[in-house]
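Some notes on the structure that comes next.
Up next is chain A:
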Amino acid sequence: MPVFRFCSFVAAFIVALAGCRPAERTPPPANALRDDYGTPITIGRPPQRIVSLNPATTELLFAIGAGPRLVGRSEYDVFPDSARFVPSVGAALRPNIEAVLATHPDLVILYASQDNRPAADRFREAGIQTVAFKNDSIEQFARDARLIGRVTGDSARAATLVDTVMATLARVRAATANLPRPTVFVHAWDRPIIAIGGGSFLSQLLDIAGARNVYADIAAPSATVTLEDVVRRNPDYVLASPVSAPKMRASASWNAIPAIRAGKLLVYDTVLVGRPSVLLGAGAVSLANLIHPGAVR
Partner candidate 1 sequence: MIEFEDVAVRYPRATTNALGGVTLEARRGLLTAIVGPNGSGKSTLVRALIGRIPLERGAIRVDGEAATTLGGAELARRVAVISQREDLAFPLLVSEYVALGRFPHLGIWHAPEETDRRAVNTSIDAAGVADLRERRIDALSGGEWQRVRLARALAQGGDALVLDEPTAFLDVGHEMSVFELLHGLARSGKAVLLISHQLNLVARFADQLVLLHRGAVAAAGPPDSVMQADILERVYEWPLVVSRDPAVGAPTLVPLRRR
Partner candidate 2 sequence: MSVMRWVGLVLALVAASLLAVAVGTVSISISALWDALRHVGDTMAIMVVWTLRIPRVALAVLVGAGLGMSGAALQGTMRNPLAEPYLLGVSGGAAVGAVLGLMAGLGAALLPLAAFAGAIVAVVAAFFVAHAAGARGDPRVLLMAGVVVGAFANAAIMVVMANAEPNTVRNALWWMMGSVSDATWQQIAILAVYVLVGGGALIVVGRQIDVLALGEDAAAGLGLDVDTAIRRVFFIASLLAAATVSAAGLVGFVGLVVPHLVRAAGVRRHRELLVGSAITGATLVVLADLLGRVLRPPSELPLGAVTALIGVPFFLVKLRRLV
C-alpha cells in the first residue's frame, strides 16, 4: 500500500515535471501540403462525411458552410448552437476510435497533440483522410483555417472568414495602439493556480487589445504558478471567469494581490475567448472594451 502510493506520487511528480516543459517539440509548420503532424495532405473530392474532434475546428466548419456535412463531433463542441445537433462521438483527446469509425467518415480532423497520434494512425489505416491541426495561436488559426477550407472544398468562404477576423484584429490593434498598456494576469484555473502564458492565443489577444500579459515570458500556453508569484509580478488587472471571480474577491489570500484589493478584478467572457477560432475578432473587441472601456466601437 505505501508502495502504490509512492508510485503514484512519483508518477504524478513526473507528470507535473513533464507538464512544465516549455513547449512540446514544435512540429514542422503546416505548409500548403502538410498538417501539423507533418503528414502530407491530398486535396481531392470535397469530403461529404466529416468528423471534427476539436471545438475550434467544429465552429470553423460551420462558419465556412461545411456544417451540414458534419457527421460527428467531440463531446464539448457546442459552438455554434447548431453543433449540438451533430452526434457526439466522445472525447477529443484519445478519441473513441470505434465511435468515429461507426459514422463512416471520409475526413477526420484531430487536435495535433502527442497523445492523438495513435488515433490518427488508426484512422489512416482504415483508409480515412485524417488531418491534425494545432490551433493554439492566431497565426495557426489563420493558416489552419485556409488549409481546412481547401480540404473541404470551401476555400473561398474560408479565405473570407480569415480576412474578416484578421481585419477586426487589426482594427482593434489600431484603436488601442496609443493607449497605455496595463499588465494583466489571466486566471485560468484555481487548483492548482494556472495562468495563461505567452504561448497562448489569449496572450496574443491581450496584446492586440492593448494590454500586456504579466506571464508573457512563459513560452507555454499555460503554466502552474503560486499566489506569491502573482503578487510579486503585481499585475494592474486580473482577469477571471464569471465563476471564479466572486470567490477570488471574497478570499483573503487572493486579496493579497493589490489589483484585487483595488477592485480591478475583471470578469472576462470565457466562452467568447475560449477558442482560437471564428470569434477571435469578437474576442479581441470584448477584451479591449474590458480593459479600455469604449476604445473600440
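As a convention for this text, a residue touches a chain if its C-beta (ideal position, glycine included) is under 8 Å from a C-beta of that chain, and two chains touch if they have at least 3 such contacts; residues count from 1.
Inclusion criterion for the candidates: all candidates are chains of the complex that A comes from, given by their letters.
For clarity, every value in this text was computed on a predicted model and none was experimentally measured.
Every option in 1 or 2 belongs to this complex, yet chain A touches just one of them, candidate 2.
For chain A in complex with candidate 2, the residues that touch the partner chain are 1-2, 4-6, 8-10, 12-13, 15-16, 20, 93, 189, 191-192, 218, 223-229, 231-232, 234, 247, 252-253, 255-256, 258, 261.
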